[in-house]
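Heads up: the structure comes next, in structure tokens.
Note that one protein chain is taken out, while the other chains of the complex remain in position.
Chain lettering (A and B) follows the sequence in which the chains are written, and residue indices restart at 1 in each chain.
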Amino acid sequence: MSNWKHKLKVYAPLIIFFSLVVFVIQYRVREEVSPHSYRELNLYAMSDYFPKDILKEFERQKNVRIHYDHFSNNEELLAKLQAGATGYDVIVPSDYMVVALIENRLLSPLQHEYLPHLNNIAEPFKHRSYDVKSTYTVPYLWGTTGIAYNSKYVDDNLKSLTLLVDPKYKGRIALLEDPRETLSLALRFLGLDINTKSFKDLQKAVQWLDSHRSQIRIFTADAKQHMMSEDVWIAHTYSGDAHIVAKDKPEVKYFVPKEGATLWTDNLAIPEGADEKELAHEFINYILEAGVGASLANQLGYSTPNEASDPMVEDPDLRSSTLKDMGPNVLYMKDLGTSTFLWDEAWTRLKSR
Amino acid sequence: MKNRSIGTPLVNLGAWFWLSCLVLVPLIFVFLLSFMTRKTYGGFEAVWTLSNYLKIFDPSMGILILKVFGRSFLLAFVTTFFCALLAYPFALFLVFKSGRYRHFLFALMIIPFWTNFLIRTYAWFALLSDSGWIMQLLHQLGFELQSLNVLFTWKAVYLGMVYNYLPFMAMTLYINIEKIDVKLIEASHDLGAGVFQTFTRIIFPLSIPGLIAGSVLVFIPCLGEFVIPDILGGSTQVYVGNLLTQQFLTARHWPMGAAISMWLLAAILLLIYLFKKNQKTKWGEAQI
Partner (left out) sequence: MKWLGALFSIFLFSFLYLPMLVLVVLSFNEAKRGSAWLGFSWKWYERLFHNPDLINPFFTSLEIALSSAVLSAFLGLCVGYLIVRGGKFNREAMSWASYLPIMLPEIVLGLSLLSFFVWIGFPLGRMSVLLGHVAFGTAYVAVLVRARLSQADPLLEDAAYDLGSNRRKTFIKVVLPQLTTTLISGMMMVFTLSFDDFIISFFLAGVGVTTLPMKVYSMLKFGVTPEVNALCALILMGSFLLVTTSLLYLRSLDGQRHV
């Protein structure tokens, strides 16, 4: 074989390599130079929490691109921020986590001048105990965490947690990949305080969950796909997720167990390390619009804290006014301060058994 | 001739930069981290303590950590065993009986190894799901099963592990068995030994280094595996890898995670040491 042909052969990969490099560079350069060179807003929240059309509308209005990242639970959010992840512009922590975030100085105070729609918020949500003056956060959506079930396989009648320990449904149950929610489930069943700081209580909860381990199919933050594939018949999940599945699978229903459920409010906040603080404010203001709030409730099946949205919310159960209708054992989770690590350890113990 | 290095200072710089910044120092830091204390909400501060290590002796927690390690060792062992069981006959076939298809078959074995393991793992969902193909097939054949009950259980995890590591084991075994001197086998045949005798007395003993190498190369990554239990096990099975990820993410207990890493590291270094020692003993002597 002649020399140059041989050399060509040997260097062929390098040639391909360089063409790839050129390919990538030209793509990036075109991105930078194009008239559609977007500013980016980095959004960090649980999955399926922002409908595509809502995000697209904002992208269109402000000529920006939204990058939507997911976390499984609040603890993961905290972990990421603690590890020094900067660059998220808007995050969506739950009520109890806000306290931890403020305490660790991870949030940037909101400038109310940029949030004219803040007034749309209903009274009860204006003075949330963990952020009385909305200094750092603005309520986003609220709801409950209860039980979703497939009525094709599961008995309709009992609206109780005893459904979870029924051997008929062995291996058909999904629990949440969330220390607070899942341990609270056990605590509630045992009649204990879901905001307990007692290690003994937590141990009992862990033991209870462990003894019913064979009932559990999967721990996941997102049971929707498993309910759709019918691998899971009963899921401890969020009200909105059940609502979304029910759209495609009307046999899936949701209830708040008589033993009680978690009531939660998720909030929008701007972390300290945000790059686009102004854009973040614009986004938050956009979410607070009456029309947007209503669309969120209608599409996601969660309740809105936005009073101005109420008239446009189709399902009356999802309006901000229904907060007072929540039963006495539908409770908020509270921040546990220094006892937080007890829960984290209990969770580790549960998962490791 | 003296082995005189003519490497330029740049070469030394490059190599040492890599070694120190990207390998040694991070590992040393993890060692230090394991002695630090966790702050209230997570994070870590340099308050030195042995508590993370002493946790092993804490009656409830310690047992759990040992359980997790035990589970991982079992997983690694069973995976390695089945990989070897499946790959060994294949490697033998490939080296001795495949004739001109040898390279083709070898390539075919290697290709899955180079494709993304996440995707190969995910591919099992479609088969194992209760609405998946295997269930559908069983229904067609008349089996009235309610649930396959494999996906998200330990069965799926073990299946996924063997599936992922099999090509790796096969590759290692093949490379080693290929090196066996054909003349020894020919000699054995000439001396009147049957196929079985040739195998037990010549081929098998000579292939043992290969088996050991393959096993070590599969066993160690298995110990640290967390993705397959996470995805195929539905997060219900916790192995060392999952425990570590959890300590660093959800539980935000970095010093504890570091301590567990150290335990894992110790176990692995011990295995590597035993492996290297084994390499020095003479396994290659065929019994003639």
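Just so we're on the same page, contacts are C-beta pairs under 8 Å (C-beta built on N, C-alpha and C of every residue); 3 or more make two chains touch, one makes a residue touch a chain.
Just so we're clear, the structure is a prediction, and the values are computed from it rather than from any experiment.
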Residue among B:T115, B:Q146 or B:Q197 that touches the chain left out of view: B:T115
Of the residues B:L33, B:L211, B:V238 or B:A251, which one touches the chain left out of the display? B:L33
Could you list which residues of chain A touch the chain missing from the display? 1, 6, 9-14, 17, 20-21, 24, 27-28, 40, 42, 44, 47-48, 65, 67-70, 72, 83-88, 220-222, 224-225, 228-229
Residues belonging to chain B that touch the chain removed from view: 1, 3-8, 10-15, 17-19, 22-27, 29-30, 33, 86, 89-90, 92-94, 97-98, 103, 105, 107-112, 114-120, 122-127, 129, 131-133, 136, 163, 166-167, 195, 220-221, 223-227, 231, 241, 244-245, 248, 254, 257-258, 261, 264-265, 268, 272
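Everything below uses one rule, namely that only the chains that are shown with their structure count from here on.
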Where chain A and chain B are represented by their mean Cα positions, the distance between them in whole Å: 35
Looking at the complex, which residues from chain B come into contact with chain A? 38, 40-43, 60-61, 64-65, 67-68, 129-131, 147, 149, 151-153, 234-236, 238, 242-243, 246-253
Can you list the chain A residues touching chain B in their complex? 72-73, 75-76, 78-79, 82, 100, 103-104, 171-172, 177, 179, 213, 216-220, 229-231, 337-338, 340-341, 344-345, 347-349, 351-353
